[in-house]
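Here the complex is missing one protein chain, while the rest keep their positions.
For subunit A:
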Amino acid sequence: MIQRAIPIARYWWSYRYFVRSAIRNDLRARYARSKLGLLWALVQPLAMVLIYTLILSHLLSAKLPETSTVYAYPIYLMSGMLGWTLFSEALMRGLGIFVEQGELIKKVAFPRALLPVIAFGSATINGAALLSMMLAVFLFLGHWPDIHYLWLPGLIALALWLGLSIGLLFGLMNVFFRDIHQAVPVVLQFLFWLTPIVYALSMLPPEYHGYFAWNPVAKLTAAFQDVILYQRNPAEWHLVLLGSIAMVFTILSAGLYLRVKHELADHL
């Protein structure tokens, strides 16, 4: 086992410049020929936050418990959005990666396992950019960071891992059943509204609270809200649960990949 693993690892390691170059190209390709470049990554979630804040903040701010700042609602919204955006973007990256990179997979022999690494790398950089811009907005609103922000790198990695592992599984299936790529965004839209991001769980009648326990993404966004807005530790067992789910999807994706890899290029 180890005897086989070492040359494979060395082979992958020889492609480290490729990974770097691919991540750089990926980021540049997203905003090629646009003047504002990476700023656009922030515009969409911020626009959404602005809309909800303007429409809903006066109705809802009074109902957000345990908060001291007057900007509690926009910060609540933005921290939830940060977790959601990282998760859903990573999921969509994983979903599209095989079909988008189809030409490359068909034409060039390189370690395929590096594709998710590249996706994770570019999603991390995007996520970090999004986070730093949101932090700038928080500072502007007078909401200062504290020690609990140290959770953020770990939470970001967890959100990306969870999204990517789920995305990869459906991405592999999508090579064979292209409907999946159309269906997933619809499901995500439902999931977004089933997750307390725009509203708080405390605003809903208590009898519905039980259903939200079944939504793991709600645990993810809650962790972001805990750390950023409430400035407290997230529930550890939630993080363990999310990590376990991500692990299960990673194993399922790897298992499905091994089963379909000999057919993959034929269907791209």
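Just so we're on the same page, a contact is a pair of C-beta atoms (placed from the backbone, for glycine too) under 8 Å apart; a residue touches a chain by one contact, two chains touch by 3 or more; residues count from 1.
Definition applied: contacts and distances are computed from a predicted model.
A.B. asks: Which name from "Endonuclease/Exonuclease/phosphatase family protein", "Tetratricopeptide repeat protein", "Hydrogenase small subunit" or "Sugar ABC transporter ATP-binding protein" does UniProt give the chain that's left off?
C.D. replies: From the choices "Endonuclease/Exonuclease/phosphatase family protein", "Tetratricopeptide repeat protein", "Hydrogenase small subunit" or "Sugar ABC transporter ATP-binding protein", the unshown chain carries the UniProt name "Sugar ABC transporter ATP-binding protein".
A.B. asks: With the full complex in mind, choose from A:99, A:117, A:241 or A:260 the residue touching the hidden chain.
C.D. replies: Considering all chains, including the one not shown, the answer is A:260.
A.B. asks: Can you say which of A:55, A:104 or A:201 touches the chain missing from this structure?
C.D. replies: Checking each option in A:55, A:104 or A:201, the one touching the absent chain turns out to be A:104.
A.B. asks: Suppose we count only contacts with the excluded chain; which residues of subunit A make the list?
C.D. replies: Touch set of subunit A with respect to the missing chain: 11, 14-18, 20-22, 25, 28-29, 32-33, 101, 103-110, 176-177, 256, 259-266.
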